[in-house]
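Removed from the display is one protein chain of the complex; every other protein chain stays in position.
Note that the chains take the letters A and B in the order they are written out, and that residue 1 is the start of every chain.
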Amino acid sequence: MDAFSLPFVQRGLIEILLLAIPCGLIGTWIVLRGLAFHSHAIGTATFPGLVLADGIGFSAALGAFGAALGFTLLATLIGRSKRTGTDSVTALALAACLAVGVILASDVFSSGANVDTLLFGSLLAIDSGDLWLAAGAAVLALAASFVFGHHWLAKGFDPGAADRMRSGSTAFDAALLTVVAVTVVATLGAVGALLVSTLVVVPAATARLFASRLGSLQIASVLLVAIEGAFGLWLSAQTDAPPGATIAVVSGAVFLAGLGFRALTRRSGMKPAILAAALLALAGIAAGCGSTGSGGDGPKVVATTTQVGDFVSQVGGDEVDLTVILKPNTDPHEYEPRPSDVKAVADADIVFRSGGHLDDWTSDLISDSGSEAEVVDLSEGLPVQLHGEDEHEHGHEDEHAHEEHADEGEHEDGEEIDPHWWQDPVNVRFATGRIESALADRNPGQATYYQGRARRFDNQIGNLITGIKACLRKVPADSRKIVTDHDAFGYFTNRFGIETVGTVIPALTTEAQPSAGDLAELEETIKREKVKAVFPESSVSPALSEAVARDTGASTDYSLYGDTLGPEGSAGETWLGSMKSNADAMVKGMTGGSQSCFGGASD
Amino acid sequence: MTEAVVIAAHAGLGYEGRTVLRGLEFEIPAGSRVGILGPNGGGKTTLFRALLGEITPLTGQLEVTVSTATVAQTDRSRLDYPVSALDVATMGSLARLPWWKKPGRAERERARQALGEVGLSDLAGRRFGDLSGGQRQRVLIARALTADADLLLMDEPFTGLDTTNENRLEELIDHLAASGRTVMIATHEVEQAERWDLVLCLNGEQISFGDPAVAISKPVLEATYGGHIVEIPGQPQLGVLPAHHHGEGH
Partner (left out) sequence: MIEWLTDPLAHGITLRALTEIAILGAVGGAVGCWVVLYEISYSAESLAHGMFPGLVGAALLGLPLLMGGAIGIVLAGLVIAVIGRLTPDSDDTAIAVVVTTLFGLGVLLALSPDSPPGIQALLFGDPLGVKDSDLVVTGLIAAAVLAVLWLFHDRLLAIGFDPSAAGPGGISPALVRALLLTLVAVTVLVGVQGLGNLLVAAILVGPAAAARVLTDRMSTMISLSVGIALVSGIAGLYLSFHARVAAGAAVVSCLLVAYLAAATFAALRDRIRRRSLPPGLPTRPEGARS
């Protein structure tokens, strides 16, 4: 039970115990009244609310709840057509909400990845707001069950009779749907939209296999949520897996075991002890899988992204105990923290952030883990700062203007800084300096070691800049045009005088979709400007870029490292390698493969 | 006497090793109309399931020599379902067609004929849910006829029918029996049961079987219905008030 001594696991435990009350109580009604699809749909339908909350700037929980209510209203409205089954109504209302969300994200706000992180909750990143929300949902569920419970039961038992009695039956239904909405929104922070059913449906369905009375059913459901949640949390801490998925598998296994147990006892009278033994064995196996360990001397340092991790290891070498949270090639948009990540942050002396929306979750992770680490946001004070996408599509001749007003590291309201700063080596030089001084402050004994490594890295960066510039001279000036997947290369193109003619995906959230008109126009542009290559990014699905390339005769053979570095052994394993590879890929692409850089570094 | 279509010999029926109906001992000749009396939970549904071949007897034998079809209570059918009376009647043919065959013109013709037999030729194109309760029931009987079933099982067919429809159904049952089909009718009403050729009284076991005049007596009814039996004052016949008329729907 060592896991429960960690403060962030304790907070997750409190959250799941609080959630057990509304999830168990309301879960019972969800199962009895056939609202499983409805509750799942509410969780997913919060998407447009999250986009709006992010775009306009209000609380995500409020946005989620608003969208949940909107969904419920829409479903009720569509449900008035008597010949459409309730499940079809739910599906239609859900499709409507998601379509609104996609349009808002793609065409109105150009949403960033932070919208996605809100769709993926985690028990390891619970803040006091989540706890209050869960407590509020618990109180509401208790009160509503107490006041409305018997009406809900009557309607569930015999809808016709309850309607005929007309004792304000719509009001009771509305109350139930509202409490379901509140409960689902409260669980979002704990398990995320796709796993809401894990807490609100599966335990109640399991209890339903055995309990025959409403009272025992509700108590059993609440207990099951609490036990499965706590066990799943503990198991995830032991095995270093994300708690949401672990709880999903645990509750699914318990349900299946219950189903098998019921079938067996009905047939041949198998003893409960055998089942209990089987379950314990399963838990034992799962617990046995866990192992964690890290070594290294020097200060404990956490880097959020792969690039920052590389910079720190270039400077820190062996004299730093480094944990990089994002793994190579993972989509930062779908990051879910694992226990070891939170533990690393909790124990860290310094946390190096990349900054901007790419690792927005870091601030939650730091505050929720109770970490006292010094946080260094490397995006602050950079010599080159570019703003939102509209600007760098037209290129930047007046770089100096930016360098001057960027001193503060702050930006004007509503204008987000492009977070892909490391695509400009000049910024990396600056960031290296900050890393060096932060490490030296923490570990003065090794200051000269850090300084030496930083200087060596700085030289390499200098060579890189010269190398890329020399290589790009092989490309005729009017051919220095590229089309990329999404806008991650503004700093690179700005530094080296390349024009980004267009991008394929309109926004940074994975839910965003392009329009047929935009893509058709992009194709025209590619043909008119004679762009020879479209560059898919290595961690994004290339289908759209390939489609555009096929139609225009452009090549997609050369992919770029955008948001993350490559896995071990690939050309983009280090930042230097990724920059060489990108330069080589661009030169090859722009010249139709006749020229290359750094001896074909992208191969 | 014609040959028997159902023969029960020491048959005990039940689920998962638990017997719910024992001591079945009867022979039903082809073309007879059989009333089945018994309380809810007395074993009527179990008997029907065994006759349909859904469950096999736990003990003894229950032999059915002809094809069987069931006519469910119409309030269990889905009224919003997008099918016409003819569509429903045609569904009966699926019971005898191999799985790769679709019902063709011949099957539809057979269904049309069956609808004629139950007196619904004019309403063949009407949506099933738009028909009256009595008409829906006759469509379901037509479906059983299309299945070429020679043994028809009817579960509480008279429930919820007005007098006109009740008489019409009785005539239809008489007609079916006259054409050589055997009809078994589960019912609550003793008066109904007395109308048929044979009666089978069940309450967890076979209480009695035979000609209604002989097989129905006060002790038999008491054994069949336990304490639920009441004598209605001013009426010569015994009346039975079932504790719960239907398990659901009220």
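Keep in mind that, in the parts below, a residue touches a chain if its C-beta (ideal position, glycine included) is under 8 Å from a C-beta of that chain, and two chains touch if they have at least 3 such contacts.
Note that the coordinates shown come from a computational prediction; the quantities given were computed from them, not determined experimentally.
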For this session: Decide which residue listed in A:107, A:127 or A:347 touches the omitted chain of the complex.
Result: A:107
Problem set entry | Touching the absent chain when the full complex is considered, from A:150, A:456, A:530 or A:550 | A:550
Exercise. Of the residues listed, B:40, B:67 or B:165, which one is in contact with the missing chain?
Worked result: B:67
Exercise. Touching the missing chain, which residues of chain B?
Worked result: 52-53, 67-70, 72, 76-84, 87-88, 90-92, 94-96, 99-100, 102-103, 127, 129-131, 143, 147, 149
Problem set entry | For chain A, the residues touching the chain missing from this view | 31-32, 34-37, 40-41, 78, 81-92, 94-96, 98-100, 102-103, 106-107, 159-160, 163, 194-195, 197-198, 201-202, 205, 208-209, 241-242, 244-249, 251-253, 255-256, 259, 262-263, 327-331, 334, 336, 338, 506, 510, 512-520, 523, 539-541, 543-544, 546-548, 550-551
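Note that in this section only the chains that are shown with their structure count from here on.
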For this session: Quick one: report the Å distance separating chain A from chain B, using the average Cα coordinate of each chain.
Result: 60
